[in-house]
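Just one protein chain is left out here, and the rest sit where they should.
As written, the chains take the letters A and B, and residue 1 is the first residue of each chain.
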């Protein structure tokens, strides 16, 4: 029998949560080299000591207004604002005895929505509302899980 | 009997942690529409493709200096800096066999302090030290829990 009230891979809900959670963490980690790529491409170091590696000589100016770099940085910050709080309520939600089908579907859809968000925001730059919709799907799932946890633990 | 050494809703300490943790996640999630409200009000889009939805025509300038927008954004970043690390040590602290009364009180006070922080920073803008005190109460509880975990696991 599945241990549906345990944080453990024998619980299929936890297993799905951890799988998609690890995928989302890899997605977050991807933003670092992705930012570095645009920093090198646009010779826009984050710190003066990085400028040498980009071939700078003489005076170094830190530019915080490069559109490509700032776009990736906004995408990264948006990940922190959305994915990290979601991973907490997702963990609590695992323990609220949800339907296995519903819970595993929500974890999957939420993770894919954030991957799409990164792509349309920072890779191919699709016009709105592509970014808004992908953001909103993940956001709604996060709010649903948070409310489920609040009601379950009251 | 309560399972005081388990991450599970049968453990009253975990239940309190998850309840107030989910409230704090909802509070974090609230910052997104709250930022969007000020972005629309001040016609200050985050990205060029958002400007059209705000009725912009012709050349689009990204303004990163609107005081109202930047205030909410600072509040949001302050949440990430404080609430997210706290939720990790809170989770570990649940397993250190704390007094149920002490632990549930700390989780409640810490969450309320962060809600007050958001209100006095971004909703009604109360003069200092209101924001400093609410920040500090939560911060001290986080440090107390972190030290408890370090001592317990040594």
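The rule is simple: contacts are C-beta pairs under 8 Å (C-beta built on N, C-alpha and C of every residue); 3 or more make two chains touch, one makes a residue touch a chain.
Model, not experiment: these values are computed from the prediction.
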{"item": "For subunit A, residues in touch with the removed chain", "value": "7-10, 15-16, 18-19, 21-26, 28-29, 31-32, 46-50, 52-53, 62, 76-77, 80, 83-84, 87"}
{"item": "Interface residues of subunit B (partner: the chain not displayed)", "value": "5-7, 67, 70-71, 74, 77, 80-82, 84-86, 88-89, 92, 95-96, 121, 125, 127-128, 131, 139, 142-143, 145-147, 149-150, 152-154"}
